[in-house]
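Take this structure, written in structure tokens, and hold onto it; I'll ask about it next.
Shown here: the complex without one of its protein chains, the others still in place.
And now, chain A:
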Amino acid sequence: MSLTVESSAVYVQNTAPGFISTPGRAPTSVTVHPVALFSILDHYLRRTESQERVIGTLLGKRSDNGEVEVRSSFAVLHSETEEQVAVDMDYLKTMYDLHHKVNPKEVIVGWYSTGSNLNTYSALIHDFYSQEATPHQVVHLAVNTGVVEGEKACVKAYIGSPVGVYPKPENCVFVPIPCELRFNETERSGLDLLTTTATAPNSTTPHPVTDLEVLEQSLKSVADMLDRVLSYVQSVLAGEVKGDAVVGRYLMDTLGASTEDLEKKGFNSSLQDTLMVSYLASLVRSQAEVSARLALVTST
């Protein structure tokens, strides 16, 4: 699940993965949780008129194999002018402490900024965050929100590397590292909800929906896909389209799945179990309802 736009750039890494974790070791890859991304977008939406970009702190975990997991983010006040850049340190400390109280496992792993231009100020801020997270190295996430015409929304991750004979904080090479979207499988349905919302008119969807409705949607889309495959197969059979062997093999693997589990007896016993559970559920419900009503009846 790559977040970046395809490019021909090769990720330069000077360490082979699998080394023992040492403080100060460069992160080799970044994974981003959707919450962190959405917080960044919300922050960008709420920027003041004078702000060209917004920055903030990334919280998450570091793992031994050099992978950095960004799990949440919060906005940080900063100001940029022609002459100087300022980051509100007190604000950052307060917010970090607050987040730390709720989720002690998440530590500062880097910082984000919107837009994809990396300049001297980026280097300065990167240096500042590096001091906050010593002895570990921090990552920088450049989030292109896609509002500038001609630029695609994407996320890029960098690590900073000092440059020059005498390293100075304002000089820094941002080395790109791979960046992926990662979330737990159980959170998937939340994202599905948001994607259906995004495509809906008005960008709103009524809620709550029952399980059955969600199931109906998936079944319908499966039926649609089967129809599409069927029409493709039929056109191949009719000789209108030249058949693709790869597609054929793929369909064979998918649709030729074994149905032994569904043999008559197994299905029936499972059906009985399910019906039993359903009966039990409605029995319990009606008992609870009766009990609640009976509580309102006095003996006199």
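Here, a residue touches a chain if its C-beta (ideal position, glycine included) is under 8 Å from a C-beta of that chain, and two chains touch if they have at least 3 such contacts; residues count from 1.
In the analysis below, contacts and distances are computed from a predicted model.
The protein name that UniProt records for the chain not on display, among "DNA polymerase epsilon subunit 3", "Mitochondrial pyruvate carrier", "Eukaryotic translation initiation factor 3 subunit H" or "Dynactin subunit 4", is "Eukaryotic translation initiation factor 3 subunit H". Screening A:Ala86, A:Val148, A:Leu219 or A:Val241 for touch with the missing chain picks out A:Leu219. Where chain A meets the omitted chain, the residues involved are 1-3, 5-6, 33-35, 37-39, 41-48, 71-72, 75-77, 91, 94-95, 98, 101-103, 145-147, 152-154, 181, 184-195, 197-199, 202-212, 214-215, 218-219, 221-222, 244, 246-247, 250, 259, 262-264, 267, 270-271, 274-275, 277-278, 280-282, 284-285, 288-289, 291-293, 295-296, 298.
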